[in-house]
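Only a single protein chain was left out; the remaining protein chains are all shown in position.
In order of appearance the chains are A and B, and numbering begins at 1 in each one.
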Amino acid sequence: MTLYFGDILPYLPVMLKALWVSIYVTLISFAAGGVLGIFIYLAKASRFKALQLFSNGYIEVIRNTPLLVQLYLIYFGLGSIGINFNPLWSVLIGMTLNNSAYTAEIFRAGISAVPKGLREAGTALGMPFHQTFRYVILKPGIRNVLPALTNQFIVLFLFSSIGSVIALDELTSTLQNLNSQTLRTLEIFSVGALLYFLTSAAIAFGSRITERLAFRW
Amino acid sequence: MDFVQYLPPLLRGAGLTLVICVAAGVLGSLIGVVLGTAKASPSWIARAISSLYVNFIRGVPILIILLFTYFALPLMLPALTFSRGFTAVVGLSIYSGAYMAEIIRGGIQAVPKGQSEAAEALGMHYFVRLRYVIFPQAMKIAVPPGIGFLIALVKASSLVSVIGFVDLTRAGRIVTTLNQEPLTTFLIVGALYFVISYPISLLGTWYERKLA
Partner (left out) sequence: MIITVEGLHKSFGKLEVLKGIDCEVAEGEVLCVIGPSGSGKSTFLRCLNFLESFREGQVTISGHNLTGAKTNLNAVRRDVGMVFQSFNVFPHMKVIDNIMLAPMKVGKVSRVDAHARGMVLLEKVGLTSKADVYPSTLSGGQMQRVAIARALAMEPTVMLFDEPTSALDPETVGDVLDVMKKLAEEGMTMVVVTHEMGFAREVADRVLFMDAGVIVEEGTPAQIFESPQHVRTQTFLSKLL
């Protein structure tokens, strides 16, 4: 068995284009899920029992079931009762909902890790809660959540490969197609794995740089 | 719609999901202990090799690992016969080994340095120190994140359905082709995953509360 990468070189542009689709669905669902996650977190932190119950249930159900099953529910399940989404939209919706539950938990952990004393200091200075939150809690909270958010972004990016199961043309499904076209199995999957790895390494690196630049305290 | 007749195949799938998760969890933990110890060891070669494995696997989707195990590994190891179940367990073990290694490393490095120094001052060798002083404390620290990963493993295992292993997810797909009721079927599939996963997460919360 010999490795021969020459045959698959012409397919590199196709792979890169597919990688971009993976990155792009991750970016959108990370952003949308992040915003949704803030609301889920606020509901969980609110004084209203019903809201707390709802967000707790939402978080637990999403975190204890596979993304793939969630995707099947959206794509096949909703499709069967006449709510049809194409593969791209199904993946975007599934990943957004999935991401929102995880980010809600990240926000909760990050905010509650801000020392209670800081909030008390803000209160003791006569600042109403919204000011204390805005000027005292928010920045240390963001600093607390950034590493976990980066990690979540990478996890989400890696799980975008699930789109291949419902034939979204992202990197993994492109690799599978190229595999059956060229039969250069080892080469195709090695290069594909490398592309995923390099992208996640770059994300981790970028986040560390951002952290160093943004938080000089 | 009579779902009772479709419940047995789904339950069977759930059972197989449990089996491969337990197998991959055990194998992954073994890989994790070895590589995690290597990552926290004073030898730079051990650190370099284990880091390469751990960082690479953690940067690649589980689906790619499974596809690689399914399509490429048999080409590399022609002497072995790869059944779908075997492939599933191997792929999931490669995957969990990397995450477990990182968790074990974290546990080892969270043990205060003074513990190792005290043992060294008593004349204990490196492996004696690890075995009797570091590991017992490190494992205790590693349990909550380890349980967290088990939940991730159960969910990730749904992807073995893609390489044709009839786990819970695959069983769900098969049932939908028979009953044409994907909504109800996958709701049941999701509920069964929840039944497997949620007790594990309760166990984790319970353990953390016990530690605190």
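Observations on the structure shown:
Assume a contact is a pair of C-beta atoms (placed from the backbone, for glycine too) under 8 Å apart; a residue touches a chain by one contact, two chains touch by 3 or more.
Predicted model, so just to flag it, every value in this text is computed and none were measured.
Within the full complex, the chain left out of the display contacts the shown chains A. Summary of contacts with the chain left out: across A:Trp89, A:Tyr135 or A:Phe205, the touching residue is A:Tyr135.
Seen from chain A, the chain kept out of the figure touches residues 115, 117-118, 120-121, 123-128, 131, 135-136, 139-140, 143, 215-217.
Convention: only the chains that are shown with their structure count from here on.
Taken together, the chain B residues at the contact with chain A in this complex read 55-56, 58-65, 67-68, 71-72, 75-76, 151, 154-159, 161-162, 169, 172-173, 176, 180-183, 186-187, 189-190, 193-194, 197-198, 201.
Those residues of chain A whose C-beta lies close enough to touch chain B in the complex are 1, 60-61, 63-70, 72-73, 76-81, 154, 158-162, 164-165, 172, 175-176, 179, 185-186, 189-190, 192-193, 196-201.
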